[in-house]
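Would you mind keeping the following structure in view while I ask a few things?
Left out: one protein chain. Kept in place: all the others.
Letters A and B name the chains as they come in the text, with residue numbers starting at 1 for each one.
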Amino acid sequence: MKMGKFGKEFTKGLIISNPVFVLALGLCPTLAVTTTLDNALGMTLAVVIVLLGANIIVAAIRNFIPTITRIPIFIVIIASLVTMVDLQFQAYVPDLHASLGIFLPLVVVNCIILARAEAFASKNPILHSIADALGMTVGFMIALLMISAIRQTLGTGNLSVFGFHFFTLPVLGEQPIALLILPPGAFLVIGLIMAIFRRTGVMKSE
Amino acid sequence: MNELIVIFIGMALINNFIIVRFLGLCPFFGVSKHLGSALSMGAAVTIVMTISALAAWLIEAYILIPFDIEYMYIVMFILVIATLVQIIELFIKKTNAQLYFAFGIYLPLITTNCAVLGITLINRIEGFSLSGSVVAALGAGAGFTLILAMMSGIREKLETANTPKSMRGLPVAFLIATLLGLAFSGFGGMI
Partner (left out) sequence: MSAKNTLKKFYPVIVLTAVVAISVGLLSLTDNLTREKIEWQKEQKIQRLLFDLFPDMSRYDLENEIYIIYSTEDKVSYAFVAVGKGYGGEINILVGLEDENTLKGISIISQVETPGLGNRITESYFTDQFAGLSADEVARRRDGGQVDTITGATMSSSAVIKAVRAAAMEKIKLIKDREQGK
């Protein structure tokens, strides 16, 4: 069934082939932007636009792409999409743009996007490529949100999104675990989450 | 001269690419447990970073700014890097087949290494001069290689340890990175 295949391509990106926790792709932005939920969501938005756009375009012209020059073509398409997102963010959400810093342009070399273009979109029809992109993005988003929720809540004592303040923890509000907000903390959180997932059987150990 | 030393140390230790800036993580976690390959990888990345930083600076100064197409920086930088890696790969293949077999497979991966594009972006934002940019790239590469070497050494030892099943591989690597990061944060007050 066509719907069944679409569904399958979508759900694989959520857990079994979760880009961050299982495939270990796109680690650089994951650790860098998970200091606050705002940044995590902003990065997800940028990635979904680029990944979706790249997958659709590559799938659409896949029969015209010569094998020899395919990598440069992928790169030009992805880089152009990233540039467009960079300019639009600068124009309409400058604070988010400043927060994301160099990690917005770095979406170009986000392994997830190039990998999906090469491994999937260049060989599959548009609809399936869309499902693949969406699945990967949601998996990416889940990973980012999990990590940033932990880092922001325990690391600053507050949880807030785009100015909307959820709550402040009683003890940690005054003396948060600052380590989690700092770079070493990022490694710690993601490592522990992976270990817990493997221990509880959600993901396989090595 | 003083300024160049500060830039070098800043990029190598204080704002280390892997441990502080989170750039170049893929090879960091994927690197084998051998010190030899870690050093080779580090050297290769440093060379690509330095030449890319040079090329990017020239492009920014002589093409992007004069023609008012600054917004093309992302596309141009990554194309330069991809081309550079291709050229280096061909060069090594033709001149030293042995070397090519040693780490030829890693080379294409360097194109998507955040550290390479990263140094060109950082140089651009910091507004370094030509010499500053090159020194920054060398420093960044040196710091990158240092961490890679440390990590491979530790992982080599870890092979003989009895790691809990769920921690084996990536999770424990992340914990090691945490400790390395804590240690390196001591460099913060250096300058």
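Following the convention adopted for this analysis, contacts are C-beta pairs under 8 Å (C-beta built on N, C-alpha and C of every residue); 3 or more make two chains touch, one makes a residue touch a chain.
These numbers come from a predicted model, not from an experiment.
Colleague: Considering the whole complex, which of A:18, A:83 or A:110 touches the chain not shown?
Modeller: Once the missing chain is taken into account, the touching residue is A:83.
Colleague: Any idea which of A:60, A:98 or A:119 touches the chain not displayed?
Modeller: A:98
Colleague: Footprint of the hidden chain on chain A, which residues?
Modeller: For chain A, the residues touching the absent chain are 35-36, 64-66, 68-69, 72-73, 76-77, 79-80, 83-84, 87-88, 90-92, 94, 98-99, 101, 152, 155-156, 176, 178, 181-182.
Colleague: Could you please point out the chain B residues that touch the chain left off the display?
Modeller: 69, 71-72, 75, 125-126, 188
The working rule: only the chains that are shown with their structure count from here on.
Colleague: Under the touch definition given earlier, write down the residues of chain B that touch chain A in their complex.
Modeller: Counting only chain B, the residues touching chain A are 19-26, 29-30, 71-75, 78-79, 82, 111-114, 116-118, 121-122, 125, 164-175, 177-182, 185.
Colleague: If we count contacts the way the header does, which residues on chain A are in touch with chain B in the complex?
Modeller: Those in contact with chain B are residues 24-25, 27-29, 31-32, 71-72, 75-76, 79-80, 82-83, 86-87, 102, 105-106, 108-109, 111, 114, 179, 182-188, 190-192, 194-196, 198-199, 205-206.
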